[in-house]
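Heads up, one of the protein chains got dropped from this complex, but the rest are sitting where they should.
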Amino acid sequence: MTRMKLWRALLAMALAVTALAVAGCGDDDDDDGGGGGGGGGGDQPAEAQQFPADTTMGKIQEKGEITIGVKFDVPPFGFTNPQTDEVEGFDVDMGRILAEELGVEPRFIEAISDNRIPFLERGTVDVILSTMTINQERDQEIDFSEPYYVAQGRILVPGDSDIAGLEDLAGNSVCTALGSTYEETLREDAPDAELRLVDTYSECLELLQNGAVDAISTDDVILTGMIIQDDTLKLVGDELTTEPYGAGIKDGDTEFQKFVSDTLEAAQADGRWEEIYQEWVGQYVDQPQPPPEMTLEEALELGG
Amino acid sequence: MAELWEVLTDHFPEFSSGFWVTVRLVAISFVIAMAVGTLVAAMRIAPAKPLNWLGGLFVEVFRNTPLLVLLFISFAGLRRAGLPIDAWVAGTASLGLYTAAYVAEALRSGVFAVGKGQIEASLSLGLDYRRTLRYIILPQAFRTVIPHLGSLTIAMIKNSAIIGVSLLALPDLLKQARIVQSRTFETNETFFWAAVGYLILTGLATIAVRRLEARYAIRR
Partner (left out) sequence: MTYLFDPANWEWLVTGNNLRFLLEGFLVNLQIAVIAIVFSLIFGLLLALARLSKLRPLSLAAGAWVDVWRNLPLIFIILYLFLASPPAWTDAYEDYAPGFLPDALQTGRVFAGLLGLVLYNSAVIAEIMRAGILSLDRGQGEAAAALGLTYPQQLRYVILPQGLRRMVPATVSQLITLNKDTTLVSIIAIQEVMRHGRTLTSGFGVFTGVDVQAPLLQVFIFIGLLFVIVNYALSRLSRRLEIRERKRSGGAATPVIGLEDQTALAAEAR
């Protein structure tokens, strides 16, 4: 009898965990819902153009949802809002524009710097919008859309730091993300700086605020996002690099690349880009930026 | 095949420095674990109730908390609270204290294996509690639990890998493998060599434990 009791207790525990799981699921009706896509929620604009079934666009429409890889911890481009359990930001809104154009629901998953390319190659995501800089090295593995944002590389330091530029980094520690373009740039241009590589920029911010590193180097928008969170930090130095962001698309899929580029360019022309820019970046910086005019070719030549 | 060797030869400095960082991490944590573990075990078997309770608290807290949480608390948490603790100190302290809880439990079971008779005999010979502990009980307890301590050391070697890829970002073997992998994209090859590194370390530890066992272990 006691053995039965034990098994019943374990079974009860297992059922309780499962019940909690189901209950927990019931409440969320967010866009990044899994396994099922469209359904009832969200708007289905009547004028969404239907694409032929053998194109990527057509396949996405058939699935009813488009999977977009974004950052989950890089405000203001992609970050989780703990109050709503949803991911928000500039890249997220760009993704919504794509979804709207196809008439499907967007589904956002996290793409960190060093796995986003494999995700694209494997088809885990349909498109990447995660502050990804266009450069020739990446262009060999995937395709890019036309640039949808142009950022500059800068350095972020605590407000009371003496570091004023790249040269001052020598002998200090600087943090950047594993697999980012800054790893290379810093190794070349600041060989005497101690490089601390981490998985995500939120870790870099933590280390900087802690005092464990002396500086962070990455795109200025990401750094601005950090300043917004902590206004004791400051940007220093000249622009290290120009970083045009492009949407990442699977290698060889020229139709989809055209679709994405056209859609994003349309948004730049009709004011949607500006609206989104103002909401996420414009209101925090002194000199607002216009939509990028750079073409993909120019971007590729830059990066090298 | 050629790629496999190429990855090693092209990036040998990274792998090798990572290997030695791991060795240093484990060595320092080992010392902390043994020292603190012995102390806590002594507290647990002391005749004073408050000490027992305190030791018990230490063991329950450090055994049941994930190492990653400890790393965050000791490094980021304390730094934010104003204590400028360095990544090495936080890493070795976390790993050391975490393992110390297990060492304490192992020693405690070793002490029970030594048996009441010995304790009573020693006390009746006039040795006070502290000396009894130090010269009679603990040495035997250690020798009884050599296999346990050996596998705790192996566990420490494996747990050290967590430190590198956590926020602390110490350049240990796994972290270096990650860095090389992110540059070369040769995932299988880089991880193969890192695995070799870890298996060498655990293999050496296993051999060392067997030798110690052969020479010193008491079987009860």
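The chains carry the letters A and B, assigned in the order they are written, with residues numbered from 1 in each.
Convention: a residue touches a chain if its C-beta (ideal position, glycine included) is under 8 Å from a C-beta of that chain, and two chains touch if they have at least 3 such contacts.
Keep in mind that this is a model prediction, so the values were computed, not measured.
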- Item | Of B:L54, B:V89, B:L127 or B:I154, the one touching the omitted chain in the full complex | B:I154
- Message: One chain isn't shown here. Among A:T55, A:T124 or A:Q152, which residue touches it?
- Response: A:T124
- Item | Hidden-chain contact residue, picked from the options B:F58, B:F142 or B:Y198 | B:Y198
- Identified contact with the non-displayed chain, of B:A76, B:L97, B:I119 or B:I137: B:A76
- Query: In the complete complex, which positions of chain B touch the hidden chain?
  - Reply: 60-61, 63-70, 72-73, 76-78, 80-82, 99, 102, 105-106, 109, 113, 147-148, 151-152, 154-155, 157-162, 165-166, 174, 178, 181, 187-188, 191, 194-195, 198-199, 202-203, 219-220
- Query: Tell me, which residues in chain A touch the chain that this view leaves out?
  - Reply: 2, 6, 14, 17-18, 20-22, 24-25, 28, 30, 32-36, 72-73, 75-76, 79-85, 88, 109-110, 112, 115, 118, 121-124, 199-200, 202, 205-206, 226, 228-230
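Basically, only the chains that are shown with their structure count from here on.
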- Once you find the CA centre of chain A and the CA centre of chain B, what distance in Å lies between them? 38
- Note on the structure: chain A partner, complex, touching residues on chain B are 75-76, 79-80, 84, 86-87, 165, 167, 169, 178-179, 182-183
- Message: Help me check something: in the complex, which residues belonging to chain A touch chain B?
- Response: 114, 178-179, 183, 196-199, 203, 206-207, 209-212
